[in-house]
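Since the structure comes first, as structure tokens, the remarks are kept for the end.
A single protein chain has been omitted; all remaining protein chains appear in their positions.
Entry: subunit A
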Amino acid sequence: MISRRALEITAAALTGIFGVAVIVSSIDNGIGWSSAGVDAGTFPFLTGVIIVLGSLYNLGQGALGRGTLAIVRTAVTSSELRRLAGLFVPAAIFVAVIPLVGMYLASAGYVFAVLAFPRRQSVLRALVIAAATPLALYVVFERMFQVSLPHGALATAFGF
């Protein structure tokens, strides 16, 4: 279970860190006015400052439990969290293996895994959809529009 407060604080912290990174990085580009007009870093610097100040405000509001959503205490229940993970974890694994096995194998495996293992669909149906997906991708992207999708290190090793 994740409380609303924890989630608000996390979000504000993340945006704040992003803001600091923007400020630090834009100071390198130079801020202010030079012979070449407004310096490249000026606008990012200002947005960074706004992000940091806003995040601090949101952090305070979140920590004190104030703001528009103060009545809601729980943000994500444990069963909701399980469902979220059920979607996101396989998706993240899918993305992670793309450089290794390529888009086609990875997408077939991904579709098969999420359809067949939770027993939502019959194995046969899962197999059919898993085979059809990369095929459709290949025909539309590689053949029709000549957009090459990643083939992966494995395919390179086999000389494709």
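By our rule, contacts are C-beta pairs under 8 Å (C-beta built on N, C-alpha and C of every residue); 3 or more make two chains touch, one makes a residue touch a chain; residues count from 1.
We take it that contacts and distances are computed from a predicted model.
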- Query: Which of the following names does UniProt give to the chain that is not shown: "Tripartite tricarboxylate transporter permease", "CopY family transcriptional regulator", "N-methylhydantoinase A/oxoprolinase/acetone carboxylase, beta subunit" or "Ribonucleotide transport ATP-binding protein mkl"?
  - Reply: "Tripartite tricarboxylate transporter permease"
- Item | Residue, one of A:Ala75, A:Leu105 or A:Ala155, that touches the chain absent here | A:Ala75
- Those residues of subunit A that touch the unshown chain are 7-8, 10-11, 14-15, 18-19, 21-22, 25-26, 29, 33, 36-41, 43-44, 47-48, 50-51, 54-55, 57-58, 61, 67-69, 75-76, 80, 83-84, 86-88, 90-92, 94-95, 98-99, 103, 107, 110-111, 114-115, 118, 120-121, 129, 133, 137, 140-141, 145-150
